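My questions will all concern the structure given below.
Every protein chain of the complex appears in place save one, which is left out.
All chains are identified by letter, namely A and B, in their written order; residue positions are counted from 1 within each chain.
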Amino acid sequence: MISKIKEKNPLIHNITNYVTVNGVANALISLGASPVMADSEFEVSDIVSISNALVINIGTLNERVLKSMIKAGIRANELGLPVVLDPVGAGASLYRTQAVFELLKSIKFSLIRLNISEAKTLINQTSTTNGVDASQSDLNADLSSAISVAKNISEKFNTITVISGKSDIITNGKNIAICDNGHEMMSKITGSGCMLSAVLGAFMCVGDTFETAVHGVSAYGICGERAFDKLGDNGNATYATLLIDELAFVSDDDVVKFGKIRHI
Amino acid sequence: MISKIKEKNPLIHNITNYVTVNGVANALISLGASPVMADSEFEVSDIVSISNALVINIGTLNERVLKSMIKAGIRANELGLPVVLDPVGAGASLYRTQAVFELLKSIKFSLIRLNISEAKTLINQTSTTNGVDASQSDLNADLSSAISVAKNISEKFNTITVISGKSDIITNGKNIAICDNGHEMMSKITGSGCMLSAVLGAFMCVGDTFETAVHGVSAYGICGERAFDKLGDNGNATYATLLIDELAFVSDDDVVKFGKIRHI
Partner (left out) sequence: MISKIKEKNPLIHNITNYVTVNGVANALISLGASPVMADSEFEVSDIVSISNALVINIGTLNERVLKSMIKAGIRANELGLPVVLDPVGAGASLYRTQAVFELLKSIKFSLIRLNISEAKTLINQTSTTNGVDASQSDLNADLSSAISVAKNISEKFNTITVISGKSDIITNGKNIAICDNGHEMMSKITGSGCMLSAVLGAFMCVGDTFETAVHGVSAYGICGERAFDKLGDNGNATYATLLIDELAFVSDDDVVKFGKIRHI
């Protein structure tokens, strides 16, 4: 599937935050896709129309951009394009939570990628939050309850759900996979979640399925492992750079050989 | 105090510019804090309420965000949270200067970090400016006049003042420290000031005092020295990455051993 991305070079329209946007763009290029960032309501319909997927990330949401997200998402649905949602910080403010539900009401998402605190917010469970990061109490919950949350999201919103964490959970409501690739350092940089969401947008362009999502999550996790192998005595900013670098090198064979995927 | 930051993992709400925001986020993570960036007027009150400090940086100011800054600052004051101001480019345009005075009128800041040209603007002294950098003529002024500017700011606005430069000045109006840690390369990257302001926001979470500010400025300067030691024949973009990396490694012991702090 990675080879197909490189062959197809899909154009990924990102309406995203200004914190991690540069990494998101380079991650997509590294993988073999092309990024385009455009958030004016006057052009998102045009940009979606030439794109192969849309990725919506609410990391630094505001009224102007929310309007553009809805417009772009509706157009992408009309065109039958994959649409990915990263509901960054859902639950951290009433505004974000309401915006997420407005997006979910207006747009059919192919895939939603989030952390466990955001995930609990989406199914109206009480969650605590550490801003855009999952709270420690939510992270401490056992895997089976997190799987149940993921399944609920998939059922409620008819979507593939990816909950990132120590173990990543991928489900379409019926099939469930746990992926243990990745490295703790991924939680010590800004943007590792945002980049995965965008990368999964590229994967969705070569097959809008549960299997593709599992493959993508595992490939990204392998990159996280390899970036750590190369890190030496450097810190998180270097790690962020190396993580993006690795996306250019990871292959479908690597996922077969080094993927740590359990189907349950 | 660094160990306390790592223990407490404070959430730092940044309303900041889009130029250096990624470095600011990674610098906070590196140090052991958590960043959250949110600038919609519809959510800043909520985000402040779950945060441990607020950092306001006017690097790419506009009307929408200025409104959010004031709202967030007032809420942070109500909650008794530390609030840091980085008045980037004050004096470079009438708009920025007026905005800074509006912020200072509406919000009580725990700490203001700035360069000497911005500092002179805050006490209505004539200053020249090189945009967001201090002007050469202001930089050439002797240390004692810069100290006097810093003291004036602290007295006028009842705040800790940190003026960054070849020698950093820290004062609360009564106590004065000069810190000679740091490296010239810090002035050859974008964001070294913005990152220090955010880092000091994290330090304020473990003690809202002059001593904590001095400790933080020195720790950051030590990171700047060590980043240079590792730089080899690389240039400023690599240096920026290494500087953020070092924030993960610097310790309270390092400040005791390698701090170049003079109390005067």
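Criterion: a residue touches a chain if its C-beta (ideal position, glycine included) is under 8 Å from a C-beta of that chain, and two chains touch if they have at least 3 such contacts.
Computed from a predicted model, the values in this text were never measured in an experiment.
Asks: For the chain that's not shown, point to the residue among B:3, B:93 or B:251 touching it.
Replies: Counting the whole complex, the residue in contact with the absent chain is B:93.
Asks: Looking at the full complex, which residue from B:53, B:69 or B:132 touches the chain that isn't shown here?
Replies: B:132
Asks: For the chain left off this view, which of A:1, A:79, A:248 or A:261 is in contact with it?
Replies: A:248
Asks: Which residues does subunit A use to touch the chain missing from this display?
Replies: 9, 11, 13, 18, 21-23, 25-26, 29-30, 34-40, 42-43, 46-47, 50-51, 64, 240-249
Asks: List the residues of subunit B that touch the chain left out of this view.
Replies: So the residues of subunit B touching the unseen chain are 17-20, 22-23, 59-63, 89, 92-96, 129-133, 188-191, 234-238, 240-241.
By our rule, only the chains that are shown with their structure count from here on.
Asks: How big is the gap, in whole Å, between where the Cα atoms of subunit A centre and where those of subunit B centre?
Replies: 32
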